[in-house]
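Left out: one protein chain. Kept in place: all the others.
Just so it is clear, A, B and C label the chains in written order, and each chain counts residues from 1 on its own.
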Amino acid sequence: MALPAEFHEIAERVNNWGRWGADDETGTLNLITDEVVRAAAAEVRTGRRIPLALPLKEDGVQAGLIPGRTNPLHTMVQINQELFGPGTVACSDDAVTMGLQAGTHWDALTHVSHSGRIYNGRPADSITAHGRAAFSGIDKAAPVVSRGVLLDVARAKGLDRLPGGHAVTPEDLAEAEEYGGVSVRAGDVVLVRTGQIQVYLAGDRNGYGFPSPGLSVRTPEWFHARDVAAVANDTLTFEVFPPEIENLWLPVHALHLVEMGMHQGQNWNLEALSTACAETSRYAFLLAAVPEPFVGAVGAPVAPVAVL
Amino acid sequence: MALPAEFHEIAERVNNWGRWGADDETGTLNLITDEVVRAAAAEVRTGRRIPLALPLKEDGVQAGLIPGRTNPLHTMVQINQELFGPGTVACSDDAVTMGLQAGTHWDALTHVSHSGRIYNGRPADSITAHGRAAFSGIDKAAPVVSRGVLLDVARAKGLDRLPGGHAVTPEDLAEAEEYGGVSVRAGDVVLVRTGQIQVYLAGDRNGYGFPSPGLSVRTPEWFHARDVAAVANDTLTFEVFPPEIENLWLPVHALHLVEMGMHQGQNWNLEALSTACAETSRYAFLLAAVPEPFVGAVGAPVAPVAVL
Amino acid sequence: MALPAEFHEIAERVNNWGRWGADDETGTLNLITDEVVRAAAAEVRTGRRIPLALPLKEDGVQAGLIPGRTNPLHTMVQINQELFGPGTVACSDDAVTMGLQAGTHWDALTHVSHSGRIYNGRPADSITAHGRAAFSGIDKAAPVVSRGVLLDVARAKGLDRLPGGHAVTPEDLAEAEEYGGVSVRAGDVVLVRTGQIQVYLAGDRNGYGFPSPGLSVRTPEWFHARDVAAVANDTLTFEVFPPEIENLWLPVHALHLVEMGMHQGQNWNLEALSTACAETSRYAFLLAAVPEPFVGAVGAPVAPVAVL
Partner (left out) sequence: MALPAEFHEIAERVNNWGRWGADDETGTLNLITDEVVRAAAAEVRTGRRIPLALPLKEDGVQAGLIPGRTNPLHTMVQINQELFGPGTVACSDDAVTMGLQAGTHWDALTHVSHSGRIYNGRPADSITAHGRAAFSGIDKAAPVVSRGVLLDVARAKGLDRLPGGHAVTPEDLAEAEEYGGVSVRAGDVVLVRTGQIQVYLAGDRNGYGFPSPGLSVRTPEWFHARDVAAVANDTLTFEVFPPEIENLWLPVHALHLVEMGMHQGQNWNLEALSTACAETSRYAFLLAAVPEPFVGAVGAPVAPVAVL
């Protein structure tokens, strides 16, 4: 069952292979230039910091549907241990086991492949078992600090959250852009708010994952036209689920990660940011969102922060 | 074997218990005000970003000396798996097990206790086995974005790195401050460079840990007087090892974490930052260093970035 | 809320503290003498081996109700890796993270404490965070090879399985003993079949755990009178759940593990054994069930086998 012609047509239009050289492993994060970062810093007005990561805990967002993607098992290895004798300073230490994409995370460009290829045309089998993507592991991502733009699609439509299964279209993105009085520019990291994470925050982990609003297969071209550096949202699936086209699963993943070389973020909590942006009517800010640099990893946790 | 009188005298002078209220769990990170953050953003001149985290990998800095603090074991749970049928988009997923303080990290205020107490006078036994500090877990840290200041003690002395066992004194810090033409201010995150991480980078994990230069027991008063928000350096032990006073182990940990409520960072790679600051003769910058928010954790990995 | 007088009265009658010396860490497994083992070997008639462990897998019996007791996360670290060059012999290697009591397991004597004490009167706080029971860790269990006796309570009552919440009484045990034509003797390992594991095998993990048939608080005296070496059954909770006496949780655990020093096994699959014993009308056999010797562990997986 090959991917449909429609997919390949879009892929051709958004493909970035070779754009930053045959050796590039970083993709659209190359668009974050020093100039972009300076402009991002200039967006800071109040100094207010808003964290966007979900707490990492055993009852996190994973409901067991994605094999091997386990919520953090957080355990203790020392508790108030007087390592140097009775009455001395006592130490506590802990450890964790988790799926690298279990919580708020970035997908590495290697998280998906199609037709045997990953970003920049490299062979998919360059990913091997010992936790190792030979190319475009998450450690190859540039340090993600840039201008962040919130496209608050739900709020722009006057909704608390988009209904499950709503495909966020380019028109929706443009509507949110206009609502926010902001223009998406080259090098921006775009945060698309659907409000779906409220379902998880209310305790319904299964409902959070499915059905889910998310990006339409038509949005990669919109991001491509604006030279966006990266996109994140507040869902488990990132793209709309179930998918828009029968039997075409994860097309947005394949277009962003493989064709464009654009990193994606999932499970970002954009609720407090939404409120703050609405209060100030400003939808651009400084965003710092550097993934944990696991060598060769196909994804990594991140603790993003918006500075308004 | 009780802690010596000398320790308790310093402790009394730097103690911050109750300063931000009896319920406070955040400590000196309260000193990062919105005003401080605005000033931090204003430090950005070139837009150059310098990541400060070590790559996370199985042959990381841990050499097996600290029980249970294990380097990342990074494993695959899916490799190019065509979850939705042959020829479809294929997924790769990975997982990790690691000590939360194995790599570049922040100590939570609960990482050490003494005399049965943690920061703000709470009982040490509020830390229990299921990965849980009831108070002052790392998830209680404010999002760390502030002005960063590099005190390049090694470079100020004309050395590549300080010798093993060198105790960094308040005089050393003042010397580096003057060398950098910068004044440490309230709310700053201070990065103290010893150059010790070169030992690890050269492949000697045992030599990296011991003997190690690090902070003297006299430095907490210096940080306290300047109302520093947090301190990080480029060593495994943070403070000088072996210790300056016989049988007084980890006094700096106890003074910073328990008495002052000041978070500490270890294993930060400050080499590239040192070069960049020297080139521009500017030692202040925007620093983003938000710890991964593991609920109740006594430490957490962080991927800090300096923006110059 | 102290434990009720009724509990303490039974405890006094079954207590084995000091019976095998003040230093003993093994408890009733001391009752497996060489003579008992010889007699066990003599029970082998057909040579048929029946494994009693559940398969270890990510969708195992744990449904998330017991914090930190996670099903196995089984991951690959090498797949057909030609470590010594192209065309050479290729290696595959794997790793696991799991709760030690997640599947078919033995409780160590340290799995529970009450009134601040563990077996043989030692202090409960001898269990510390670095995976370490200083006394009576599972590695202190004698190698469990003995005569096994199946008390097929469900079959003796003509039932496929006991109803949820059925408390297995001493009378039920005696009935099953008579049904099987077998007499429980000193040093035996007794397997009590309720049939409850069928609920899990049918795919209902939540129903498997609750409500559950299991041992009554009155059974420890029965086992004590017969000098049984250990007891295992085919439930998650081992004892009846919800409990028989309001607000008296896990009394059987406390009596067996703390008072008697008798190891307990849970999640044993006794279905095939039940059929085999019924076919041959013989309910005694050689049982080998050596726990994995994790040092200081409070429980461990076991792969028991009955040889008929």
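As a working rule, a contact is a pair of C-beta atoms (placed from the backbone, for glycine too) under 8 Å apart; a residue touches a chain by one contact, two chains touch by 3 or more.
Quick caveat, the model's predicted, so the values are computed rather than measured.
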- Message: Checking the contacts here: which visible chains does the omitted one touch?
- Response: A, B, C
- Message: Looking at the full complex, which residue from C:Thr88, C:Ser183, C:Asn206 or C:Ser281 touches the chain that isn't shown here?
- Response: C:Thr88
- So which of B:Val14, B:Leu29 or B:Ile79 would be touching the chain we can't see? B:Ile79
- Query: For the full complex, which residue in A:Val36, A:Ile50, A:Leu73 or A:Ala306 touches the chain that was left out?
  - Reply: A:Leu73
- Touching the unshown chain, subunit A contributes residues 67-68, 73, 75-77, 79, 95, 97, 129-131
- Name, in rising order, the residues on subunit C that touch the hidden chain in the full complex. 1-3, 33-38, 40-42, 44-51, 53-58, 66-70, 72-80, 83-101, 110-114, 124-125, 127-133, 139, 142-143, 145, 247, 249-251, 253-254, 286, 288, 290-299, 301-305, 307
- Task: By the contact definition given up top, give the residues of subunit B that touch the hidden chain.
- Result: 58-59, 64, 67-68, 70, 73, 75-79, 81, 92, 97, 128-131
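In the analysis below, only the chains that are shown with their structure count from here on.
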- Message: Taking each chain's centre as the mean of its CA atoms, which one is most distant from subunit B?
- Response: C
- Query: Quick one: subunit A and subunit B, Cα centre-to-centre, how many Å?
  - Reply: 26
- Task: Return the residues of subunit B touching two or more other chains; collapse runs of consecutive numbers into ranges.
- Result: 67-68, 73, 75-77, 79, 95, 97, 129-131
